[in-house]
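Note that one protein chain of the assembly has been removed; the remaining protein chains are unaltered in position.
Showing subunit A:
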Amino acid sequence: ILLSLFNRGLASAVVSDIISTVEFNSSGELLATGDKGGRVVVFQREQESKSQPQRRGEYNVYSTFQSHEPEFDYLKSLEIEEKINKIKWLPQQNAAYFLLSTNDKTVKLWKISERDKRPEGYNLKDEDGRIRDPSTITSLRVPVLQPMDLMVEATARRVFSNAHTYHINSISVNSDLQTFISTDDLRINLWNLEITDRSFNIVDIKPANMEELTEVITSAEFHPQECNTFAYSSSKGSIRLCDMRQAALCDKHCKYFEEPEDPSTRSFFSEIISSISDVKFSHSGRYLMTRDYLTVKVWDLQMENKPLETYQVHDYLRGKLCSLYENDCIFDKFECVWNGSDSVIMTGSYNNFFRMFDRNTKRDVTLEASRENSKPRAILKPRKVCVGGKRRKDEISVDSLDFSKKILHTTWHPHENIIAVAATNNLYIFQDKVN
(Lines give C-alpha, C1' and ligand atoms only; values in the text may rest on other atoms or scores of the structure.)
Protein backbone atom coordinates (compact mmCIF):
# COMPACT_ATOMS: atom_id res chain seq x y z
CA ILE A 1 0.00 0.00 0.00
CA LEU A 2 1.78 3.07 1.21
CA LEU A 3 5.05 1.99 2.60
CA SER A 4 7.29 -0.98 2.77
CA LEU A 5 8.29 -0.66 6.34
CA PHE A 6 11.15 -2.44 7.87
CA ASN A 7 12.28 -2.73 11.41
CA ARG A 8 15.19 -0.67 12.64
CA GLY A 9 15.36 -2.92 15.64
CA LEU A 10 17.96 -0.95 17.50
CA ALA A 11 15.84 0.89 19.99
CA SER A 12 13.65 -2.04 20.90
CA ALA A 13 14.90 -3.21 24.24
CA VAL A 14 16.17 -0.02 25.82
CA VAL A 15 13.14 1.23 27.67
CA SER A 16 12.59 -0.97 30.70
CA ASP A 17 9.17 0.09 31.83
CA ILE A 18 5.79 0.41 30.17
CA ILE A 19 6.00 3.25 27.67
CA SER A 20 3.28 5.81 28.22
CA THR A 21 4.08 8.35 25.51
CA VAL A 22 6.26 8.79 22.40
CA GLU A 23 7.00 11.95 20.47
CA PHE A 24 9.32 13.04 17.66
CA ASN A 25 10.62 16.58 17.89
CA SER A 26 9.83 19.05 15.14
CA SER A 27 12.86 18.18 13.04
CA GLY A 28 12.59 14.45 13.60
CA GLU A 29 16.14 14.32 14.83
CA LEU A 30 15.07 13.37 18.34
CA LEU A 31 12.51 10.90 19.63
CA ALA A 32 11.39 11.00 23.25
CA THR A 33 9.63 8.30 25.22
CA GLY A 34 8.09 8.62 28.65
CA ASP A 35 7.30 5.65 30.82
CA LYS A 36 5.28 4.56 33.81
CA GLY A 37 8.28 4.94 36.09
CA GLY A 38 8.56 8.66 35.39
CA ARG A 39 11.60 8.33 33.16
CA VAL A 40 12.22 10.01 29.85
CA VAL A 41 14.50 8.41 27.28
CA VAL A 42 15.53 10.52 24.31
CA PHE A 43 16.86 8.92 21.13
CA GLN A 44 18.85 10.78 18.53
CA ARG A 45 19.12 9.99 14.88
CA GLU A 46 22.54 9.05 13.69
CA GLN A 47 24.04 11.53 11.27
CA GLU A 48 24.84 10.58 7.73
CA SER A 49 28.31 9.18 7.51
CA LYS A 50 30.18 8.17 4.40
CA SER A 51 32.19 5.56 6.22
CA GLN A 52 29.10 3.79 7.53
CA PRO A 53 26.27 4.52 5.13
CA GLN A 54 24.16 1.64 6.40
CA ARG A 55 23.99 3.14 9.85
CA ARG A 56 22.44 6.32 8.64
CA GLY A 57 19.13 7.06 10.16
CA GLU A 58 19.36 4.79 13.16
CA TYR A 59 18.13 6.09 16.48
CA ASN A 60 20.41 5.70 19.47
CA VAL A 61 19.95 6.62 23.08
CA TYR A 62 20.92 10.23 23.58
CA SER A 63 19.76 11.03 27.10
CA THR A 64 17.93 9.34 29.94
CA PHE A 65 16.60 11.15 32.96
CA GLN A 66 14.09 10.85 35.74
CA SER A 67 11.47 13.45 34.97
CA HIS A 68 8.90 12.84 37.68
CA GLU A 69 8.94 11.04 41.00
CA PRO A 70 5.98 9.57 42.85
CA GLU A 71 4.50 12.12 45.20
CA PHE A 72 1.97 12.12 47.98
CA ASP A 73 -0.78 14.66 48.40
CA TYR A 74 -1.15 14.81 52.17
CA LEU A 75 -4.27 16.90 52.11
CA LYS A 76 -6.24 14.38 50.12
CA SER A 77 -4.32 11.27 51.15
CA LEU A 78 -3.66 10.44 47.55
CA GLU A 79 -0.65 9.15 45.78
CA ILE A 80 0.34 11.04 42.65
CA GLU A 81 1.65 8.73 40.00
CA GLU A 82 4.98 9.46 38.37
CA LYS A 83 3.84 8.09 35.04
CA ILE A 84 4.58 10.46 32.18
CA ASN A 85 1.30 11.15 30.43
CA LYS A 86 2.57 13.37 27.64
CA ILE A 87 5.75 14.84 26.22
CA LYS A 88 5.78 17.80 23.87
CA TRP A 89 8.89 19.27 22.28
CA LEU A 90 9.53 22.93 21.81
CA PRO A 91 10.94 23.86 18.40
CA GLN A 92 14.68 24.24 18.57
CA GLN A 93 15.89 27.79 18.96
CA ASN A 94 19.51 27.26 19.96
CA ALA A 95 21.96 24.44 20.60
CA ALA A 96 19.91 23.03 23.46
CA TYR A 97 16.72 21.02 23.17
CA PHE A 98 13.65 21.72 25.27
CA LEU A 99 10.70 19.53 26.05
CA LEU A 100 7.67 19.63 28.30
CA SER A 101 6.78 16.48 30.20
CA THR A 102 3.81 15.97 32.46
CA ASN A 103 2.39 13.50 34.92
CA ASP A 104 -1.11 13.73 36.45
CA LYS A 105 -0.45 16.97 38.29
CA THR A 106 2.78 18.71 37.33
CA VAL A 107 4.29 19.90 34.05
CA LYS A 108 8.05 20.33 33.77
CA LEU A 109 10.23 22.05 31.21
CA TRP A 110 13.46 20.14 30.60
CA LYS A 111 16.56 21.44 28.89
CA ILE A 112 18.73 18.86 27.21
CA SER A 113 22.17 20.14 26.31
CA GLU A 114 25.52 18.79 25.29
CA ARG A 115 28.79 19.35 26.94
CA ASP A 116 31.90 18.34 25.05
CA LYS A 117 34.50 20.63 26.56
CA ARG A 118 35.59 21.35 30.06
CA PRO A 119 37.88 23.96 31.55
CA GLU A 120 41.22 22.72 32.78
CA GLY A 121 44.04 24.48 34.57
CA TYR A 122 42.41 26.17 37.49
CA ASN A 123 44.62 28.08 39.85
CA LEU A 124 42.93 27.30 43.15
CA LYS A 125 42.15 23.64 42.66
CA ASP A 126 43.91 20.79 40.98
CA GLU A 127 42.59 18.42 38.34
CA ASP A 128 40.85 16.22 40.89
CA GLY A 129 39.02 19.17 42.34
CA ARG A 130 40.97 19.30 45.58
CA ILE A 131 41.76 22.74 46.83
CA ARG A 132 45.39 23.61 46.43
CA ASP A 133 47.42 24.92 49.30
CA PRO A 134 47.77 28.62 48.53
CA SER A 135 51.39 28.63 49.50
CA THR A 136 52.18 26.27 46.63
CA ILE A 137 50.77 28.60 44.02
CA THR A 138 53.61 30.53 42.48
CA SER A 139 52.17 31.59 39.15
CA LEU A 140 48.86 32.30 37.53
CA ARG A 141 47.49 30.66 34.49
CA VAL A 142 44.33 31.03 32.45
CA PRO A 143 42.13 27.90 32.39
CA VAL A 144 41.78 26.41 28.93
CA LEU A 145 38.80 24.57 27.45
CA GLN A 146 39.79 21.02 26.63
CA PRO A 147 37.71 18.50 24.75
CA MET A 148 36.03 15.79 26.76
CA ASP A 149 33.74 12.87 26.07
CA LEU A 150 30.35 14.07 25.05
CA MET A 151 28.03 14.39 27.98
CA VAL A 152 24.34 15.06 27.57
CA GLU A 153 22.71 16.72 30.52
CA ALA A 154 19.07 17.19 31.28
CA THR A 155 18.07 19.89 33.71
CA ALA A 156 14.61 20.90 34.89
CA ARG A 157 14.29 24.55 33.99
CA ARG A 158 10.70 25.17 35.05
CA VAL A 159 8.17 23.34 37.18
CA PHE A 160 4.52 24.21 36.61
CA SER A 161 2.60 22.82 39.53
CA ASN A 162 -0.46 23.21 41.75
CA ALA A 163 -2.82 24.21 38.99
CA HIS A 164 -4.82 21.05 38.50
CA THR A 165 -7.35 19.48 40.80
CA TYR A 166 -8.04 16.66 38.38
CA HIS A 167 -5.71 14.50 36.32
CA ILE A 168 -3.79 16.12 33.47
CA ASN A 169 -4.47 14.32 30.19
CA SER A 170 -2.69 16.56 27.68
CA ILE A 171 -0.37 19.49 27.07
CA SER A 172 0.09 21.52 23.92
CA VAL A 173 2.64 24.15 22.98
CA ASN A 174 1.31 27.22 21.22
CA SER A 175 2.65 28.30 17.84
CA ASP A 176 3.67 31.57 19.51
CA LEU A 177 6.30 29.50 21.36
CA GLN A 178 5.65 31.50 24.49
CA THR A 179 2.64 29.80 25.96
CA PHE A 180 1.23 26.33 26.39
CA ILE A 181 -1.94 24.73 27.75
CA SER A 182 -2.35 21.91 30.22
CA THR A 183 -5.67 20.09 30.34
CA ASP A 184 -7.36 17.99 33.00
CA ASP A 185 -10.82 16.42 33.13
CA LEU A 186 -12.63 19.67 33.74
CA ARG A 187 -10.27 22.56 33.12
CA ILE A 188 -7.76 23.95 30.66
CA ASN A 189 -5.03 26.26 31.93
CA LEU A 190 -2.88 28.59 29.88
CA TRP A 191 0.73 29.10 30.96
CA ASN A 192 3.59 31.29 29.91
CA LEU A 193 6.75 29.21 29.60
CA GLU A 194 8.66 31.73 31.67
CA ILE A 195 6.19 31.98 34.54
CA THR A 196 5.57 29.08 36.85
CA ASP A 197 3.62 30.61 39.72
CA ARG A 198 0.63 31.69 37.69
CA SER A 199 -1.63 30.29 35.02
CA PHE A 200 -4.86 31.42 33.43
CA ASN A 201 -7.86 29.19 33.44
CA ILE A 202 -9.40 29.41 29.98
CA VAL A 203 -11.91 26.58 30.02
CA ASP A 204 -13.87 25.34 33.00
CA ILE A 205 -16.65 22.83 32.49
CA LYS A 206 -17.11 21.93 36.11
CA PRO A 207 -20.81 22.16 36.96
CA ALA A 208 -21.92 23.96 40.11
CA ASN A 209 -23.35 20.70 41.31
CA MET A 210 -21.10 17.77 40.56
CA GLU A 211 -24.11 15.49 40.44
CA GLU A 212 -24.94 17.13 37.14
CA LEU A 213 -21.64 16.22 35.55
CA THR A 214 -22.23 14.54 32.23
CA GLU A 215 -19.01 15.00 30.31
CA VAL A 216 -15.31 15.56 30.83
CA ILE A 217 -12.52 16.95 28.67
CA THR A 218 -10.38 14.18 27.24
CA SER A 219 -7.75 16.06 25.23
CA ALA A 220 -6.87 19.53 23.97
CA GLU A 221 -4.52 20.92 21.36
CA PHE A 222 -3.51 24.28 19.98
CA HIS A 223 -4.03 24.99 16.31
CA PRO A 224 -0.67 24.55 14.54
CA GLN A 225 -0.65 28.02 13.02
CA GLU A 226 -3.29 30.17 14.67
CA CYS A 227 -2.03 31.02 18.13
CA ASN A 228 -5.47 32.09 19.35
CA THR A 229 -7.25 28.86 18.45
CA PHE A 230 -7.39 25.55 20.24
CA ALA A 231 -9.67 22.53 20.24
CA TYR A 232 -10.73 20.17 22.99
CA SER A 233 -12.48 16.84 22.84
CA SER A 234 -15.00 15.42 25.27
CA SER A 235 -16.09 12.09 26.65
CA LYS A 236 -19.37 12.54 24.79
CA GLY A 237 -17.68 12.39 21.41
CA SER A 238 -17.77 16.09 20.60
CA ILE A 239 -15.03 18.57 19.80
CA ARG A 240 -15.11 22.27 20.53
CA LEU A 241 -12.99 24.83 18.78
CA CYS A 242 -12.32 27.95 20.81
CA ASP A 243 -10.89 31.37 20.09
CA MET A 244 -9.02 33.01 22.94
CA ARG A 245 -9.64 36.45 21.51
CA GLN A 246 -13.36 36.20 22.18
CA ALA A 247 -13.27 36.21 25.94
CA ALA A 248 -10.95 35.54 28.84
CA LEU A 249 -12.88 32.39 29.69
CA CYS A 250 -13.45 30.30 26.60
CA ASP A 251 -16.51 28.46 27.83
CA LYS A 252 -18.38 29.42 24.70
CA HIS A 253 -17.07 27.61 21.70
CA CYS A 254 -16.75 29.00 18.20
CA LYS A 255 -17.38 25.67 16.59
CA TYR A 256 -18.92 22.48 17.87
CA PHE A 257 -18.24 19.22 16.05
CA GLU A 258 -20.47 16.28 16.72
CA GLU A 259 -21.93 13.47 14.72
CA PRO A 260 -25.41 12.37 15.73
CA GLU A 261 -25.46 8.89 17.19
CA ASP A 262 -26.67 6.07 15.04
CA PRO A 263 -29.60 4.66 17.01
CA SER A 264 -29.21 1.22 15.45
CA THR A 265 -25.84 0.71 17.15
CA ARG A 266 -27.00 1.73 20.60
CA SER A 267 -25.87 -0.51 23.43
CA PHE A 268 -24.96 -0.35 27.10
CA PHE A 269 -21.55 0.83 26.06
CA SER A 270 -22.44 3.48 23.50
CA GLU A 271 -21.23 6.28 25.72
CA ILE A 272 -17.91 4.66 26.46
CA ILE A 273 -17.07 3.90 22.87
CA SER A 274 -17.98 7.37 21.69
CA SER A 275 -15.63 9.01 24.18
CA ILE A 276 -12.79 10.62 22.25
CA SER A 277 -9.37 9.51 23.44
CA ASP A 278 -7.22 11.74 21.24
CA VAL A 279 -7.58 14.83 19.07
CA LYS A 280 -4.93 16.05 16.62
CA PHE A 281 -4.89 18.93 14.18
CA SER A 282 -3.48 18.14 10.75
CA HIS A 283 -0.17 19.80 9.94
CA SER A 284 -2.02 22.02 7.48
CA GLY A 285 -4.40 23.19 10.17
CA ARG A 286 -7.40 22.49 7.95
CA TYR A 287 -8.48 19.24 9.54
CA LEU A 288 -8.95 17.63 12.91
CA MET A 289 -8.60 13.95 13.63
CA THR A 290 -10.29 12.22 16.54
CA ARG A 291 -9.97 8.71 17.89
CA ASP A 292 -12.73 6.93 19.74
CA TYR A 293 -12.76 3.30 20.73
CA LEU A 294 -13.62 1.78 17.38
CA THR A 295 -12.98 4.48 14.79
CA VAL A 296 -10.77 7.33 13.65
CA LYS A 297 -12.52 10.34 12.17
CA VAL A 298 -11.22 13.22 10.13
CA TRP A 299 -13.16 16.45 10.46
CA ASP A 300 -13.06 19.46 8.20
CA LEU A 301 -12.91 22.57 10.36
CA GLN A 302 -15.52 24.11 8.09
CA MET A 303 -18.05 21.36 8.64
CA GLU A 304 -19.39 20.79 12.11
CA ASN A 305 -22.29 18.42 11.70
CA LYS A 306 -20.42 15.32 10.58
CA PRO A 307 -16.90 14.10 9.96
CA LEU A 308 -15.35 14.23 6.52
CA GLU A 309 -14.04 10.68 6.79
CA THR A 310 -14.58 7.79 9.17
CA TYR A 311 -12.23 4.83 9.34
CA GLN A 312 -13.01 1.60 11.13
CA VAL A 313 -10.04 0.54 13.19
CA HIS A 314 -11.31 -2.77 14.55
CA ASP A 315 -15.05 -2.97 14.03
CA TYR A 316 -14.94 -6.70 14.77
CA LEU A 317 -14.77 -5.69 18.43
CA ARG A 318 -18.25 -4.21 18.32
CA GLY A 319 -19.77 -7.55 19.21
CA LYS A 320 -17.36 -8.06 22.09
CA LEU A 321 -17.91 -4.87 24.02
CA CYS A 322 -19.25 -6.65 27.08
CA SER A 323 -16.10 -8.77 27.52
CA LEU A 324 -13.95 -5.75 26.76
CA TYR A 325 -15.81 -3.92 29.49
CA GLU A 326 -15.18 -6.72 31.94
CA ASN A 327 -11.46 -6.89 31.24
CA ASP A 328 -11.21 -3.08 31.22
CA CYS A 329 -9.95 -2.88 27.65
CA ILE A 330 -12.90 -0.72 26.68
CA PHE A 331 -11.30 2.08 28.71
CA ASP A 332 -8.06 1.98 26.73
CA LYS A 333 -7.12 5.33 25.28
CA PHE A 334 -5.67 5.00 21.83
CA GLU A 335 -3.84 7.86 20.18
CA CYS A 336 -3.81 8.77 16.52
CA VAL A 337 -1.26 10.53 14.36
CA TRP A 338 -0.90 12.24 10.96
CA ASN A 339 2.02 11.75 8.64
CA GLY A 340 3.96 14.82 7.56
CA SER A 341 1.87 15.51 4.46
CA ASP A 342 -1.49 14.68 6.15
CA SER A 343 -2.15 12.01 3.54
CA VAL A 344 -1.90 9.03 5.90
CA ILE A 345 -3.22 8.53 9.41
CA MET A 346 -2.15 5.88 11.86
CA THR A 347 -3.47 4.44 15.08
CA GLY A 348 -2.95 1.40 17.28
CA SER A 349 -5.03 -1.64 18.11
CA TYR A 350 -4.69 -4.93 20.02
CA ASN A 351 -2.39 -7.88 19.50
CA ASN A 352 0.36 -5.33 18.87
CA PHE A 353 -1.37 -4.39 15.64
CA PHE A 354 -1.38 -0.89 14.31
CA ARG A 355 -3.35 0.46 11.39
CA MET A 356 -2.62 2.96 8.66
CA PHE A 357 -5.19 4.61 6.44
CA ASP A 358 -4.33 6.36 3.22
CA ARG A 359 -6.78 9.20 2.85
CA ASN A 360 -6.27 9.52 -0.89
CA THR A 361 -6.37 5.95 -2.09
CA LYS A 362 -8.73 4.87 0.72
CA ARG A 363 -6.60 1.81 1.24
CA ASP A 364 -5.62 0.62 4.67
CA VAL A 365 -3.15 -1.81 6.15
CA THR A 366 -2.73 -3.64 9.44
CA LEU A 367 0.81 -4.24 10.64
CA GLU A 368 2.23 -5.94 13.69
CA ALA A 369 4.98 -4.79 16.01
CA SER A 370 6.58 -7.87 17.46
CA ARG A 371 10.05 -9.32 17.75
CA GLU A 372 9.06 -12.61 16.20
CA ASN A 373 7.68 -11.08 13.07
CA SER A 374 10.16 -8.33 12.47
CA LYS A 375 13.80 -9.11 12.14
CA PRO A 376 15.98 -6.12 11.37
CA ARG A 377 15.55 -5.05 7.78
CA ALA A 378 12.79 -7.55 7.17
CA ILE A 379 9.81 -5.95 5.57
CA LEU A 380 6.64 -5.93 7.65
CA LYS A 381 3.96 -8.18 6.36
CA PRO A 382 0.39 -6.94 6.35
CA ARG A 383 -1.82 -8.75 8.84
CA LYS A 384 -5.48 -9.56 8.65
CA VAL A 385 -8.09 -10.35 11.23
CA CYS A 386 -10.62 -12.95 10.25
CA VAL A 387 -14.09 -11.90 11.27
CA GLY A 388 -15.96 -15.07 10.71
CA GLY A 389 -16.35 -18.00 8.42
CA LYS A 390 -13.31 -19.65 7.02
CA ARG A 391 -10.03 -18.48 8.36
CA ARG A 392 -7.24 -18.30 5.82
CA LYS A 393 -3.72 -19.41 6.58
CA ASP A 394 -2.18 -16.10 7.62
CA GLU A 395 -5.23 -14.65 9.22
CA ILE A 396 -5.85 -14.44 12.91
CA SER A 397 -9.28 -14.91 14.42
CA VAL A 398 -10.80 -12.32 16.72
CA ASP A 399 -10.82 -14.73 19.64
CA SER A 400 -7.09 -15.34 19.31
CA LEU A 401 -6.21 -11.69 19.64
CA ASP A 402 -4.08 -10.86 22.65
CA PHE A 403 -5.78 -7.96 24.38
CA SER A 404 -2.92 -7.44 26.78
CA LYS A 405 -0.73 -6.39 23.85
CA LYS A 406 -2.03 -3.02 22.91
CA ILE A 407 -0.51 -0.20 20.93
CA LEU A 408 -1.77 3.01 22.44
CA HIS A 409 1.07 5.36 21.51
CA THR A 410 2.56 6.00 18.12
CA THR A 411 4.32 8.90 16.46
CA TRP A 412 5.30 9.82 12.91
CA HIS A 413 8.43 11.65 11.82
CA PRO A 414 7.47 15.19 10.72
CA HIS A 415 8.91 14.87 7.20
CA GLU A 416 9.94 11.31 6.49
CA ASN A 417 8.27 7.96 6.56
CA ILE A 418 9.68 6.86 9.87
CA ILE A 419 7.33 5.79 12.63
CA ALA A 420 7.83 4.89 16.25
CA VAL A 421 5.41 2.47 17.85
CA ALA A 422 5.25 1.65 21.56
CA ALA A 423 4.19 -1.89 22.34
CA THR A 424 3.99 -2.13 26.14
CA ASN A 425 7.65 -1.75 27.11
CA ASN A 426 9.15 -2.14 23.67
CA LEU A 427 9.77 0.69 21.27
CA TYR A 428 9.76 -0.18 17.59
CA ILE A 429 11.05 2.15 14.93
CA PHE A 430 10.02 1.39 11.39
CA GLN A 431 11.19 3.08 8.26
CA ASP A 432 10.18 3.15 4.65
CA LYS A 433 12.48 1.22 2.35
CA VAL A 434 12.47 4.05 -0.14
CA ASN A 435 14.47 6.18 2.25
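The working rule: a contact is a pair of C-beta atoms (placed from the backbone, for glycine too) under 8 Å apart; a residue touches a chain by one contact, two chains touch by 3 or more; residues count from 1.
Please note the rule applied: contacts and distances are computed from a predicted model.
Student: Given the options "Immediate early response 2b", "Small ribosomal subunit protein uS11m", "ACOX2 oxidase" or "Eukaryotic translation initiation factor 3 subunit F", which would UniProt use as the protein name of the unshown chain?
Tutor: Matching the unshown chain against "Immediate early response 2b", "Small ribosomal subunit protein uS11m", "ACOX2 oxidase" or "Eukaryotic translation initiation factor 3 subunit F" yields "Immediate early response 2b".
Student: Which of these touches the unseen chain: A:L213, A:L249, A:M303 or A:V387?
Tutor: A:L213
Student: Of A:H167, A:K255, A:R371 or A:K405, which residue touches the hidden chain?
Tutor: Considering the complete complex, A:H167 is the one touching the chain left out.
Student: Check the options A:L78, A:V159, A:I195 or A:A247 and report the residue that touches the missing chain.
Tutor: Residue touching the chain left out of view: A:L78.
Student: Given that one chain is not shown, which residue among A:F65, A:Y122, A:F200 or A:Y325 touches it?
Tutor: Once the missing chain is taken into account, the touching residue is A:Y325.
Student: Considering the whole complex rather than only what is displayed, give the residues of subunit A touching the chain that is not shown.
Tutor: Residues in contact with the chain left out: 75-81, 83, 104, 165-167, 169, 185-186, 208-211, 213-216, 218, 235, 268-272, 275, 322, 325-326, 328, 331.
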